[in-house]
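The structure that follows is given in the form of structure tokens.
The complex is shown incomplete by one protein chain, all other protein chains being positioned as in the whole.
Per-chain residue numbering starts at 1, and chain names A, B, C and D are given in the order in which the chains are listed.
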Amino acid sequence: MPLTALVFLPAFAGLLGLLLPADRARHARWVALLGSLAALALSLVLFFQFENGAGFQFIDRAAWIDVGSFEIQYFLAVDGLSLPLVVLTTFLTTAAVLVSFNVEYRPRAYFACLMVLSTAVLGVFTAMDFLLFFLFWELELFPMYLLISVWGSGRREYSAMKFVLYTVAGSAFMLVAILALAFSAGTFDMALLGAETVTDAVLPLRWVFLFLFIGFAVKLPIVPLHTWLPDAHSDAPTAVSVMLAGVLLKMGGYAIIRTCVTILPDQANDFGIWLAAIGAISVLYGAFVTFRQTDVKRLIAYSSVSHMGLVLLGIGALGTTAMVGAAYQMLAHGLITGLLFVVVGLMYERTHTREIGRLGGLARQMPLIATALVFAGFASVGLPALAGFIAEVTVFIGAFQKHEWAVIMAIFGVVLSAGYILWTLQRVVFGPVRREWDGVDDQKHWWEHASVVGLAALVILLGVYPDLIMDMLDPAIEVVSARVGA
Amino acid sequence: MSELDIVGPQLAILLAAGAVLVWDALLPNRRAYLPWLALAGILGAAVWTSTWVIRGDFQTAFDGTFAIDQYAVFFQYVFAGITAVVVIASIDWVDRVGRRQSEYYALVLTACAGLMFLAGARDLITIFLALELSSIPQYVLAGWGKDQRSSEAGMKYLLLGAIASALLLYGMALLYGFAGSTLLTDISAAIAADGAGSRSLLVVASVLLIAGFGFKMAVVPFQMWVPDVYQGAPTPVAAFLSVGSKAAAFAVVMRLFFEGLGEQFLSDDWAMIFAVIAAVSMTLGNVFAIVQRDIKRMLGYSSIAQAGNFMIGLAAISIAGEHFTQGASGVLLFVAAYAFTNLGAFIAVIAISQRIGSDDIADYAGMWKRAPLLALALAFCLISLAGIPPTAGFWAKLYVFNAGIRADLAWLVIIGVLNSVVSAYYYLAVVRQMFLGEAEDEQKLRISPTVALALGVATVGVIVFGVIPGPLVDAAREAAAIFAAS
Amino acid sequence: MLTLEHFLTVGALLFCLGLVIALSKRNAIGVLMGIELMLNSVNLTLIAFSRFSEGPAHVAGHAFVAFVITVAAAEAAVALALAVAVYRSRRTVEVDQLDLLRL
Amino acid sequence: MNELFAAATGEVPGISQAVLWAIILCPLAAFAAITLYLRHLPKVAGYLSIAAIGASFILSLVALVDVLGAGGGIATHTHAWFQAGPLELALGVRIDGLTAVMLVVVSSVSLLVQVYSQGYMEGDPGYGRYYAYMSLFITAMLGLVLADNLFMLFVFWELVGLSSYLLIGFWFHKPSAAAAAKKAFIVTRIGDLGLLAAILLIWTRHGTLDIGEIHTLAVTGALAGTTVTLFGLGLFAGAVGKSAQFPLHVWLPDAMEGPTPVSALIHAATMVAAGVYLMARFFPVLDAAPDAREVVGWIGAATVAVGASLALVQTDLKRVLAYSTISQLGYMMLALGVFGYAVAVFHLFTHAFFKALLFLGSGSVNHATNTFDMRRMGGLRTMMPITFWTFLIGTLSLSGVFPLAGFWSKDEILLEAWVNNRALYTVAAIASFVTALYMFRAVFLTFFGEYKGGEPVDHEDEDSHFHGDPAHPHESGWVMTVPLLILTAGAIAAGWWAWGKEFHHFVEAAVPAAALHKAPDFSYGIAITSSIIAVAGIATAWAIYHRRLISAAEIRKTAYPLAALLERKFFLDDLYERAFALHVFQRGWNRLVEAFDTRAVDGAVNGAGWLGAQSSRVLRHAQTGQVQLYGVAIAAGVFIVAIIVFIANPL
Partner (left out) sequence: MDGAGVHIAFWALSILTLVAAGGVMVSRNLLHAVLFLIVAFIGVAGFFVLLSAEFIAMAQIVIYVGAISVLILFAIVLTPQSVRDNSETAMVGPAILLGVALVAIFLFVIHDTAWSANAGDPGISVSDLGRALLSTWVLPFEIASVLLTAALVGAIMLVRSDSEESEDAPDADA
């Protein structure tokens, strides 16, 4: 049962941390770290055990609720599409634990939430029963809500509730679609659903597709369903921003490929152009709004909207190349934005402001952090030899055959991202030194180094050796694109 | 078998009621035993019911005016459970008042007997009397407190109830006039014979019936008494009303409409009525509930919204010919789950408001610190009411929605799901208060063992059926199966 | 030629008169009277139906009415008891005064 | 793989690809080592970096010799990089005449600049960082020229952009430097869009990115029509950005905020030439797309004119050189526009030497005077003789005076233009006059007349590493002068290789023969006219700025509008940065979108919530506690529901 173990290991560790006596509360971080490291190790084992192109593997399967027309199974499995995301999740979980190593307020509950969140996400990536998938999808809400509203800053209550309501509203439509699908196909088994083609359902399949899409698009997020993201990011603690940008957004993209496209290929073909259009619009729109942001975290949040637009663009093209690119972009964006938030978090810890206006010249007082920020910035600009570039180019090349004009639109995102990132760097780390920040220390704790270096290393690795992932993604995506007949 | 056997459970309960009165008259100083006496009666009823299940002989008696079938059995269990929990939960409360105990328990038991009669009644007269047998004691119980609020609640409840039952009676009279009989079977036969000719009459009759029972179900627009009465009546009684009479009303409506008025041309009409009422009830109930500050009123409004959810099931049954049992079992499942959940919530409220002497949601702040288990239980019940996994409420909603989808009521289901989003908002608001709010006084609350017991039963039910809903679902489907024939 | 409709019409009129009274009277006892009138009209309707129906059917009507009368009595008793209780606690039985519970 | 290409492949047995990869990897290793380990050992970092680039230089010579030995010819070594579905991208090196020349130019100039920097950057707090960045740049530049496919070329193309950004912003504490770096990156990125689009286009239409295959496609005519035009223009857009062609030239003058050696290496000799290299690389495409070639030619001409005219009015020595670089790059593009493939490369080759020389010379001057403002110099001829003479030779070479390198290359460009496009010839000819004029203006202002004291040292500024006394300038040390002398040799002799066209044949072997158009080898007419033009320019400068026969101020007054136009750089910066970037884009469009986002999109969401709460607050007033209201509601419910049914499906 390796997958089951992997999925529930973090939650287990988190709950274990809860049991610590009050006077040992701070040790929860160690429990969490061990748990996340174990999960990371396990996921890596799976990663290297995985046999490329051999479909779903490490299957855990058991009948759960079986009443008449209503069979729900406990069914976990991974394929080339989900496994990299699983590894990404375990990795970012570890990073998130590290960056929150100095949490003082209710550490036991904090790490418990963080780890349960990780479990929920892992569940989403591995669940192959549609209802189980839905359950994990909903489960992720609770820890997120608590993490933002308890350990957040600013209008945390508002942001947390906004996040929850947005997601729940989306999943409302999702649930309707899931039920309709399950009814017409007579199963919740995503593997089966993905193999046969549903011809008609109680409500038009176009709607089913749309409802599913809405549910996932909220998470992605796409314009105009994105406004929860900046609020959530700006008020969430660093680790949560890392998880949110790193993996939670990916749930949306993953789910669109895994369900919308795979299960409803015909509708996907009909809607492909719209997906691409929305993607392209998100790219530009997100970029434009990013230019106006004065809060570093909101800025990164909006840039995420822009970058996740590429994912949708790639999916909309429905070709192998494009969708591989989309999946790769998810990984790349996960790592890069994760790194960005880690670095910004470090800055915030020291300067206690995220106002770009108040920052400046930090390259002098905190050279390491500044370097990291510049690195992350260029990664998100899509600089070659870094993960983002590979993903962007693959998406562009893949999508160009199908939606030339959409790609032409989206390409401008490349310049725009360069614009706002470099402008931000210029205002935050460059320029004359501000005496205000004299004496703030540079990145110094080992856990800070570990998280930054680890993420940066992966960004480079994925940038120079893409086949490590591509070989895994490719066959899995081939299956999908074969279904849509691309 | 003898007719005594058929009414055995009700007899047991009524005997217990009598015994309670006598005991109180003879041993006024041994009042502590009264509730246990009552429980003994309920237990007897449950056992008796079980004997049928074991013997497996289900039948109708009294010239077909009364039936013992899985359906009746299912509801008899539900009512027995409800009453038992209510009795246990009442002990503390009743002791506090210190007088009128015997009448209280006797009336609760009588009402319970009435509900049980309703479950099996298949004849207008029997239905009417069973209904009144359950109602009149409830009027009295509502006014049991005899203080201003309580007697006002009683008065309001009675006057409106009387008007409602007058309307109901007029509808029954019209039905009788049309069919020349009060037996549901005859009525359906008559409708099948020449119903189409006098559809207008049948429609008006159905409308009047719906009004009469809608009053008990507390669906819009027959619901306005609910918050006032719930707030004014003794809380255990409110709990009993919110669960018992609602469930009974649904039980009898399903029987009445599917055994009596099940004819297609007619069911199209009232199915639409149900659908509309469902939509309106859910929406209005939630909209009202959002701004409530008094938790009992909030629960009152939410129970209106919940009734709307039941109604989705009803509408689904009547429209979906071949998926008939789907909707029926959905409703039954919902009844059971809702019974546990709402009772749990009310009991928790009883316990808390007794201690802190307030029903103001604001005063629930920090309950997590003051009474952890209580807060946890209440949280679970609220989450279940919101229909969020992993709770019984989730499966109930899922099942009803599923039925709705199968019945081609996607629009209604969407309204339903969106409404559960809204409801999630105010349910979780309470949870937030309890867990995140800061209490002004940290002093712990003492919970009486009996309340704890009742609460435990309810909450465990919520969670157990949340994790393994299989058995309950099966039971519901068997009970609903009796309609498949008709 | 008196037909069923005649009686039903009277019943309907009486029913709605009772309803209007029940819905409009300020005094709880007045409301109760309205309700009693509604029940009476129901009885009238039932009896009319049974009178104009053939076979064993009409027995049901009479039985029904018998029960309705009984229930009406019980309801009246409880209602008046409640009225007294309300009067004790509030020194009034005017229903529009009963607005402690609102919003 | 077509036969032509296949035939070409086998011809260079000598070179093992290990050598070629090593050329890239040496500086890369230096970069890695410095960033990871030597951050606190600047001196070591410097030596390491020099050693690495030295190695690359030697290996480049090896490669050059091998290719020479084979008399040109092509060899490629390709390795799959990654593949996503049908998309397969490769990492590969390609060695041929063009590449070999570029390798030598890049590595040699880099080596000299690195050595020079030992002196110039001495004592700078960012000394180690400087060498790291330089190594990174050299890696990228070598990779760019060695790339055997468009994608890999693009990768290194972007990387040179990065290192250029880092080096321009090297003194990041100077707001002007930070801004210039950003400007350079973004402006070039705008051009890169075209390059990226070209990549998408060629892949989508023809499924290949391999340079050799694209050559074949172009030569065989498989690549034709709008595709080839768009492809050519896309490539050229990239080149326009990188090579600071009009209208994207605006970043280059600002890029002078970087350390002078950087300007010499990146913004004069190598990186800015990458655009020219790119167009030369894909000359067959240009040849197959006449429209695109026309555009190239005319943009080149425009750039020549703009650069030359703006160079006239600069007071900052480095900016004079910057604008002259722009106009020289324009010459190269112009050459490509008139079929002058080899000529363009040749001018690139010679220009690298004398322009690097001039920049390093200006650096040496700055090292003595702590300023680049020519109005604060003068009379340095005696104080720093070596710098003066080398600078003078560089200037003459740039002005195209016989027999210096510049003469040969520029002369050939004029010849090509004369043969193929008289209009372009006219522009080029006039510009060469202006070139001589502004260069000698600079020389006279800097080295003649009496010294005006330079820029006093601000000892408060801890970033300033200036040591010495501007009041009494002195010749720079040998680490700086030796590179100057070596480059001078290049500036004198580099042109002679053109004698008998060996150079041309050599580089022409790099592209399919079909693409080549033979222009006459030499024309005394053109040569003499151009020499006369150059001398005229020099004479004018002498008259105005040395002998003061004509007052510059007078000219300025009489031709005021023109002068203003030039001094404001044709208002291009104002147009781009103020009008567009700031007002139209940021304060206009972006603010609009943001307002829409917060008001409309987010507003709708919050509004919905508000509406719900409000309606609830209103509605709950229906809950008056009036029992009879509730009763009425029930009765009304009956009525309404009944009516609804009857209306919904009538009887």
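The rule we apply is simple: contacts are C-beta pairs under 8 Å (C-beta built on N, C-alpha and C of every residue); 3 or more make two chains touch, one makes a residue touch a chain.
Here the structure is a predicted model, which is why all the values come from computation and not from measurement.
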Query raised in the report: What are the shown chains that the left-out chain touches?
Result: B, C, D
Report task. Check the options D:Ala581, D:Val605 or D:Val632 and report the residue that touches the missing chain. Result -> D:Val632
**Report entry** Residues from subunit D at the interface with the omitted partner, ascending
**Finding:** 626, 628-629, 631-632, 635-636, 638-639, 642-643, 651
**Report entry** Absent-chain interface as seen on subunit B, which is shown
**Finding:** 3, 7, 14, 21, 28-29, 31, 62-63, 65-66, 98-100, 103, 106-107, 110, 113-114, 117, 123, 125-126, 128-130, 132-133, 136-137, 139-140, 143-144, 146, 151, 154, 174, 177-178, 180, 197-198, 200-201, 204
Report summary line: Note that subunit C touches the chain not displayed via residues 1-10, 12-21, 23-27, 29-30, 32-34, 36-37, 40-41, 43-44, 47-48, 50-54, 58-60, 62-63, 65-67, 69-78, 80-85, 87-88, 92-96
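Convention: only the chains that are shown with their structure count from here on.
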Query raised in the report: When the centre of a chain is set as the mean of its C-alpha atoms, what distance in Å lies between subunit A and subunit D?
Result: 37
Report task. Report, in whole Å, the distance between the mean C-alpha point of subunit C and the mean C-alpha point of subunit D. Result -> 97
Query raised in the report: For subunit A and subunit B, what's the span in angstrom between their mean Cα positions?
Result: 44
Query - For subunit B, residues that touch 2 or more chains besides their own - result: 155-156, 159, 163, 227-228
Query - Contacts with two or more other chains, residues of subunit C listed in rising order - result: 19, 22-23, 31, 95, 98, 100-102
Report task. Going by the contact rule at the top, pick out the subunit C residues touching subunit B in the complex. Result -> 4, 8, 15, 18-19, 22-23, 28, 31-32, 35, 38-39, 41-42, 45-46, 48-49, 53-55, 57, 60-61, 63-64, 67-68, 71, 74-75, 78-79, 81-83, 85-86, 88-90, 95, 98, 100-102
Query raised in the report: Along subunit B, where are the residues that touch subunit A in the complex?
Result: 326, 388-390, 398-399, 401-402, 405-406, 408, 410, 413-414, 417-418, 420-421, 424-425, 428, 432, 435-436, 468-470, 473-474, 477
Report summary line: Residue set of subunit D touching subunit A in the complex reads 81-87, 151, 154-156, 158-159, 162, 165, 169, 172-173, 175, 177-179, 181-182, 185-186, 189-190, 192-193, 196-197, 199-201, 203-204, 585-586, 589-591, 593-594, 597, 601-602, 605, 609
